[in-house]
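Structure incoming, see below.
With one protein chain removed, the remaining protein chains of the complex are shown where they sit.
So, chain A:
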Amino acid sequence: MAGSKLSINDLHVEIEGKEILKGVNLEIKGGEIHAIMGPNGTGKSTLSSAIMGHPKYEVTKGSVTLDGDDVLEMEVDERARAGLFLAMQYPSEISGVTNADFLRSAINSRQEEGNEISLMKFIRKMDSKMEFLEMDQDMAQRYLNEGFSGGEKKRNEILQLMMLEPKIAILDEIDSGLDIDALKVVSKGINDMRGEDFGCLIITHYQRLLNYITPDYVHVMMQGRIVKSGGPELAQRLESEGYDWIKKELGIEDETVGQEA
């Protein structure tokens, strides 16, 4: 097996004492692209935040492992260095730290001391990825996400993805707030990453992103659980028929689990 394996077993997660995830099971392997769909407030973003280790989310039960290693025992930065990546729905703005300095620190955090990436090599890589994502060259010297438009922030998340080359990436609503051109560019970036060594979990409300990135598996989340799984055809059916048929099939009246952060 070339790629990595992220295993999520019976995951229960609380935020401020309220249980949001109620037993999620999912396995993502290198080479696979999974999509989790579902209406607002069903726990999709909570799943991504809990996997990455967001300080507000508390795992109360279950396990997450990456190639057998216990992810939940790791600090956030250790999870990243182990090979996880989360493209965030709302990336933080950090004043005074340039995009380039930030990315170099991130890359060097993965290197042994004394074995840091050379400046020239870094610049070449960053330039080529930025060009691929049709980003202005001055974005490298702008402060991290500060004053970026919604679309620029999302492109910048994909830039980081391409620079850091994680084993497993989770993309949390990477398509929200993007116009069609930006959506195409972002999809181009993700498709470029596709390969044996790269597994991906795409979280989205809408089918439209999946017109550009064909998933191998599609899951539907409701009430803090994955309630249905299938292939790409499931996404198409959701697009044309909505979610009501699933609710009916499963006897669900209210699909939400309180407020989703």
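A few points about this structure:
In the analysis below, a residue touches a chain if its C-beta (ideal position, glycine included) is under 8 Å from a C-beta of that chain, and two chains touch if they have at least 3 such contacts; residues count from 1.
Going forward, contacts and distances are computed from a predicted model.
For the chain that does not appear here, its UniProt entry gives the protein name "Fe-S cluster assembly protein SufD", which is one of "Formate dehydrogenase subunit gamma", "Fe-S cluster assembly protein SufD", "Urea ABC transporter permease subunit UrtB" or "Extracellular solute-binding protein". The omitted chain makes contact with just one of the residues A:His54, A:Lys129, A:Lys154 or A:Lys167: A:His54. Note on the undisplayed chain: of the listed residues A:Val59, A:Val97 or A:Ile252, the one touching it is A:Val97. When the omitted chain is restored, the residue from A:Val76, A:Leu119 or A:Leu250 that touches it is A:Val76.
Shown as candidates are A:Asn40, A:Thr60 or A:Ser105; the residue that touches the absent chain is A:Ser105. Of the listed positions A:Gln160, A:Ser187 or A:Gln223, the one in contact with the omitted chain in the full complex is A:Gln160. By the touch rule set out above, chain A reaches the unshown chain at residues 52-55, 75-77, 79-81, 85-86, 88, 91-92, 94-97, 101-103, 105-106, 109-110, 143-144, 160, 164.
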